[in-house]
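A single protein chain has been omitted from the complex, and every remaining protein chain is retained in its original position.
Letters A, B and C name the chains as they come in the text, with residue numbers starting at 1 for each one.
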Amino acid sequence: MDLKKIAEMQIKMDELHGFPVQFPTTQEKYQQLTKDLVGLFGEIGEFSNIVKKVNIKLDRPDEYPLELPEAENLLKEELVDSFIYIIRIGAILGIDLQAETLDKMRRNESRYAKLRRK
Amino acid sequence: MDLKKIAEMQIKMDELHGFPVQFPTTQEKYQQLTKDLVGLFGEIGEFSNIVKKVNIKLDRPDEYPLELPEAENLLKEELVDSFIYIIRIGAILGIDLQAETLDKMRRNESRYAKLRRK
Amino acid sequence: MDLKKIAEMQIKMDELHGFPVQFPTTQEKYQQLTKDLVGLFGEIGEFSNIVKKVNIKLDRPDEYPLELPEAENLLKEELVDSFIYIIRIGAILGIDLQAETLDKMRRNESRYAKLRRK
Partner (left out) sequence: MDLKKIAEMQIKMDELHGFPVQFPTTQEKYQQLTKDLVGLFGEIGEFSNIVKKVNIKLDRPDEYPLELPEAENLLKEELVDSFIYIIRIGAILGIDLQAETLDKMRRNESRYAKLRRK
């Protein structure tokens, strides 16, 4: 599905649940953006906590109880939650995430051309 | 464009530049994942620094020099960079970001149904 | 108690528990530093999740169940955990956190002198 369409669906749902992405003043816009940035941090923090545990498990396999497949399921979940916050923050900023990402990928392609492996 | 297609393009480019997403051992996979998580943090940190400055500007408009349109251009750039890291981390974990996001949105829809505004 | 002494106590305990701060190679030093940085993200993420909830509570007092005093106890706990990671990362880098902080405060004092309120 189009990234653009996915973003629209998510924002429509947010608005329905009382989390708008448009604001009457710049002040209110950045107050909400700042809060959502903290929300994004929370999700990436949860992701980080699981990565931390996987790393301890890999360093001390016999001492530390952790099921890797279960941990990877949780990582998936937290990564998706982080992505949803990025969609939301993008919408508050009025960014077309799809167009901007394609544009950045094009610019990175030239920028990193010298690293290309033959 | 399909999120799935965007992710594939990004990963193909990463691999071409010597940043693989597949690894012979779980150890090497998580070593790279941990490094890319730090990369994601860097991008979100840059985004945060700009938000911080916008907030100071909004609190002290006369004291603090900052051009909002320019700051918003930078915010756009850093958000896209963060998104590219999320694509990359998803690929290392073997996640189908598109399918998982649609699935999570469906589950959130039921979960937050009680918040729905009429 | 001296910050220097607090840091020493924490590091002695870490070493006792099998989390060294000195490494035979730069590679191993940065591998551990990178892991501990992810640990720090985890703690700040937990802190962020609680701040997020407090902010929702303040925005929607009647809809959202949260006890502020309990939330503040958790914030305290997560902030201290974040600080302990900063001590640990500082020790891996061989930083004298106390001396460097006092030095930075002195430099900030000159740098922000123009902001001083009369």
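Everything below uses one rule, namely that a residue touches a chain if its C-beta (ideal position, glycine included) is under 8 Å from a C-beta of that chain, and two chains touch if they have at least 3 such contacts.
A quick note: this is a predicted structure, and the numbers were derived from the prediction, not measured.
Of the listed positions A:L37, A:L75 or A:I89, the one in contact with the omitted chain in the full complex is A:L37.
For subunit B, the list of residues touching the undisplayed chain reads 18, 35, 38-39, 41-49, 51-52, 55, 60.
For subunit A, the residues in touch with the chain missing from this view are 31, 34-35, 37-38, 41, 63, 115.
The omitted chain makes contact with subunit C at the following residues, 1-3, 6, 9-10, 13, 16-18, 26-27, 30, 33-34, 37, 40-41, 44, 47-48, 51, 54-55, 58, 68, 72, 75-77, 79-84, 86, 89-90, 93, 95, 97-98, 100-102, 104-105, 108-109, 112, 115-117.
Here is the rule we go by: only the chains that are shown with their structure count from here on.
Taken over every residue number at the interface, the positions common to subunit A and subunit B amount to over half, indicating a same-residue contact. A separation of 24 Å divides the Cα centre of subunit B from that of subunit C. Subunit A and subunit B have centres, each the mean of its CA atoms, that are 4 Å apart. In subunit B, the residues that touch at least two other chains are 34, 37, 41, 115.
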